[in-house]
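Take this structure first; my questions come after.
One chain of protein is taken out of this complex; the other chains stay put.
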Amino acid sequence: MTDTPGQITLQRWDKHFQQLQRAGVPQPSYCGPLSRHVENGDTRLLKLRYDNSAAALRLWNFLLTEEDRLHKARGDGKKLVGTMKDLGTIPVMAYSFDNLVAFYPDGAWWIPCVMELNSSLLSIADKLGIDESFCPVRAMLGAFLTGAHFPIPELLVCSVGATCDDFSAIAQRLNGLGYAILWWEIPHRRTPEADEPAVKLPGGFSAAKSQVEFVKSELARIKTALEDLAGEHLDEKKLSAGIKKANQVRSLLAELRKIVFTAPLCPLPALEMLIAEMLAIHFCSDQKETIAVLQALLEEVKTRAKAGAGFLSVDAARIFWVNPVADLQVMNLLEECGGRICGTDYLFTHALDIIPQDLPPLEALSQMALADPMVGSSADRASRISADIKSFGAEALIISRIPGASHCALEGRVIGEIVRDKLGIPVVEIEVPPLTDSIQPTLRTRLEALVETVRERRKK
Amino acid sequence: MICAGIDAGSRTIKIVLMEADTLQVVAKGLTDQGVEQDKLTQKLFQRLLKSKGVKRKNVTRIVATGYGRNAVSIADTTITEITCHAVGVRHLVPNAVTIIDIGGEDSKLIHLDKSGKVRDFAMNDRCAAGTGRFLEVVARRLGVDIGSLGELAAKSRRPVPISSMCVVFAETEIIGLLASGTQREDIIAGVQAAIAARISALAGRNIDNPVVFTGGVALVSGMDTALQSALGHGVTISPDPQMTGALGAAILASNQLDEAGS
Partner (left out) sequence: MKAIVYSCPYIPAEWIAAHGLRPSRTMPGTVGATGPLAIVEGLCPYVHSFINEVMAEKAACGVIVTTLCDQMRRAFDVLTRRCDLPAFLVNVPHTWQTIAAQKMYVDELKRLGQFLIRLGGKPPSDQTLAEVMFAYDSARKSILEARSNLSARQYAETIAAFNRDGPSNMPNKKLSTQPINTGIPLAIIGGPMVKQDLDIFDIVEQSGGLIVLDATETGERGMCATFDRRGLRDEPLMELSRAYFGSIPDASRRPNSELYNWLKQKLADRAVRGIIFRRYLWCDTWHAELGRLKDWANLPVLDIDVGGDSRTHQVRTPNRIHAFLEMLQ
């Protein structure tokens, strides 16, 4: 465990890194001072606050070197699969192959934040007619056209159907620019009819068996495409092994989340938890290393929790956070305002649940895909959120709107209503654009007001 | 014979009197818009006639343009400001191919073909964020004259990104930025960049040179630089940018006379 858990600046991290090196703390080859990423243009890193553990440094370096890893994988002869929108399903299949690497081009949505709009990705999207009325994931278009970030994958796979309009439209624009996409349908998960066979999905929702069968047929189609790309057959044994590996990541995350969200004193900051959770969806292009990174993080967190060590005030307001933030700095801001994250739904809670291993693997993956809260009704999503709020003991809910995201216009209202009715806790909606510097006072007011409300309610 | 072009815009009324045969400008002027637009127009018109000793009967054709064009009672016909600005700019900059017009309340992008005819156009007349109104809001908030914005912006080392799509909320952002100690220069430069980004989105991928910048906002220094940066193309400010609509209307009035004559 690091001496005293705390948050430090990037400049202090560079000094801290030298100390770690001198102390002989082993770090993987991709690790190094974070400032080297700033030199490459990731200037936002200068404004963030970081957990001061070696495990957190490893996590950050792992995240920030993903592009290098992808280029190296290409150089090593591996085939790249750009899997879009499904957030957690296709990579499980892709990583079951020996020579495929899957990643989410959607992740480009953070580039404008991390590079503080200096990457020109958004202006490229503007010129294509995809302006700021669309979600920041439009940055993906610029990333494809410039080729300046991730290597262009050999295969692009995109889920459509019960998905948000703006992503679907952006992907179609990409397709219209000449990038071939293998589209697959994820149907809206509905309540099974009274007379139709139903299936209980991981995470608690139910779906009609016919819907599971449909998704299975779609995943089978993708499996064939992956097999053609890899030049390798994916039998049930291999896919089961892939699921087992994915579950290893999910188990680590489940344990991490439980400890971090329920410990009396917060042992890991919200920003590192956000990054850690993101590893679930495509393992940051290296599944094996993801496991190692999470193990290290979990060990640190366990040690801190056992020692009663943490870094926020013991009376920090326990907040459940819905939707990922386009500006990473907001996670720091919440803690500055006196809040701590005790529960999350970053649009991919299905990627955090354990994939059933007692079912044929494609069936298991299909159930997993359908268990995505975004694929069903907002009411369903709200019910899962409510259950998680109870389980983690959160005292308030923040719904973070993503500017331009089609689901945010109506969904937040429904989720807020249901959570208020069910749990009687305060709910606040905020909107977080890629850079929040200029609206910090507004955001700060809302977050501080929420924390004050929570503290007042404790007195009653 | 004299022709007149009247541009009844949202902020100002501009009039150009022109010799129909030679297209020489005889007189021009502008006045602020108001509730009684027609009265204001006629007053300005009479003032210009008087200033050059031109009799009303010698003004043989009047074309009105701009948002308020249908309420100009003395106009013989109306033509939209897209066409008029295109004609006016092309008259002043004969090789202009792309025209950016940013006014007080709207902005337009006009593409011309080789012969100078309008080939395509796009407008933002819904949202103040890509217009001069945004600059007015900033100037007011910062307590500076709108004419000095460019000079201040030139001193900026780090333009601050403005997040809001809406000028109302952007004003709140600006207050917040000031409170947090952000330099005025950086705010102004950020606002100029935001306006330019809107124009870039309007422009899409197809911009041909030369690009000419017109409209009242072209008079605000620094905006041309911001546009250049956003578009990735050189930008030339049109001569007499506030008057290009009225100028174009007057030229079109002259053309109509020619057509009637022939």
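Think of it as A and B in the order they're written, each chain with its own count starting at 1.
By our rule, a contact is a pair of C-beta atoms (placed from the backbone, for glycine too) under 8 Å apart; a residue touches a chain by one contact, two chains touch by 3 or more.
What you are looking at is a predicted structure, and each value in this text was computed from that prediction instead of being measured.
The residue touching the chain not shown here, chosen from A:61, A:123 or A:163, is A:163. When you scan A:8, A:148, A:181 or A:198 for touch with the missing chain, the hit is A:181. Set against the missing chain, the residues B:23, B:54, B:118 or B:146 yield one that touches it, B:118.
Which of A:118, A:210, A:303 or A:453 touches the hidden chain is settled by the complete complex: it is A:210. For the chain missing from the display, the contacting residue among A:337, A:408, A:435 or A:451 is A:408, taking the whole complex into account. When the whole complex is considered, the residue among A:20, A:130, A:199 or A:369 that touches the unshown chain is A:130.
Within the complete assembly, residues 67, 79-83, 117-123, 125-126, 204-206 of chain B touch the chain that is not shown. With the whole complex as reference, residues 128-130, 133-134, 158, 160-166, 168-173, 175-176, 181, 183-185, 187-188, 190, 193, 210, 214, 217-218, 221, 377-379, 401, 404-411, 413-414, 417 of chain A touch the missing chain.
Keep in mind that, in the parts below, only the chains that are shown with their structure count from here on.
Centre-to-centre separation between chain A and chain B, using Cα means, comes to 46 Å.
If you check the complex, the residues on chain A that touch chain B are 116-117, 123, 126-129, 131-133, 403, 433-442. Of all residues in chain B, those touching chain A in their complex are 160-165, 169, 172-177, 179-180, 182, 190, 197, 200-201, 203-205, 230.
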